[in-house]
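A single protein chain has been omitted; all remaining protein chains appear in their positions.
And now, chain A:
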Amino acid sequence: MSRRPPRGEYIETDTGNKVARKATLVGTQNIMLGGKTVIQPEVMIRGDLIRSIQSSSSSASGAAPNNTAVSIGRYCFLSRGCCLRPPGRLYKGAFTYMPLRMGDHVFVGPGSVVQAASIGSHVHIGARVAVGEFAIIKDYVRVLDGTVIPPNMVIPSFSIVAGQPARLIGEVPEGGHEAFELRDLYKTVGNNPQPAPS
C-alpha cells in the first residue's frame, strides 16, 4: 500500500470501473461492464468465446449480431485470480458458446472459476469456487468457499450453498441482505483507496 507503482495499479474508466493493469481480458470488445466494477490483478475474462452461431430464427435477423460474451452489472468485484468464462455446448449439432450474464453487486472470490449462464444481483461467490457450465444463480445467493456447483444447476434466491457438489445448506436471513452491498468495498480499491469504514 505504501509503495505504489507510478502509473497506478488500476485503470479507472469514466463509468467508474477499476480494471487492474495486470488483469487478462481477452476479447475486450465483447465484455460489457456496467460501471463501478472492480477487476483485480490476475483476473481472466474470456471475451473471445463468443457465440459462433447466431440464434437465427428467434432474434431479429436484420440487426447487428450481438457478440457480447460477458456482461457484468454495476458494483461487481472480481477478486484476484478468478476467471469468467462463457459456457459452451452443442446447439443444433454445432458447438457454440453462450453469453455469461452477471447482475449488480456480485462478488467473485479469489481463484474461482465461473462458467454460469447467468448470475443474479447481490450474489457472493467465495474463494476457490467452481461454477459449472450453464448454472443459473439467482439473486441474494451466498456460495461458500470451495464449493463446486455442477453444470446446469439452478440456485434459487436466498440460498446458501456449499459442498461438492453444491447443496443447499441454509437460507439467507432477512437481516443479511445488506451484507451483499459492495459499494463500500468498491471504494477500498483503486489508485487512491479509502479505508474501509469501521
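Here is the rule we go by: contacts are C-beta pairs under 8 Å (C-beta built on N, C-alpha and C of every residue); 3 or more make two chains touch, one makes a residue touch a chain; residues count from 1.
We adopt the following convention: contacts and distances are computed from a predicted model.
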Tell me the UniProt protein name of the chain this structure doesn't show, selecting from "tRNA (carboxymethyluridine(34)-5-O)-methyltransferase", "Ras-related protein Rab-14", "Dynactin subunit 4" or "Small ribosomal subunit protein bS6m". "Dynactin subunit 4"
Given A:16, A:151 or A:190, the correct residue touching the omitted chain is A:151
Touching residues (missing chain, whole complex) on chain A: 1-2, 90, 92-94, 122, 132, 138-140, 148, 150-159, 165, 167-168, 173-176, 178-179, 195, 198
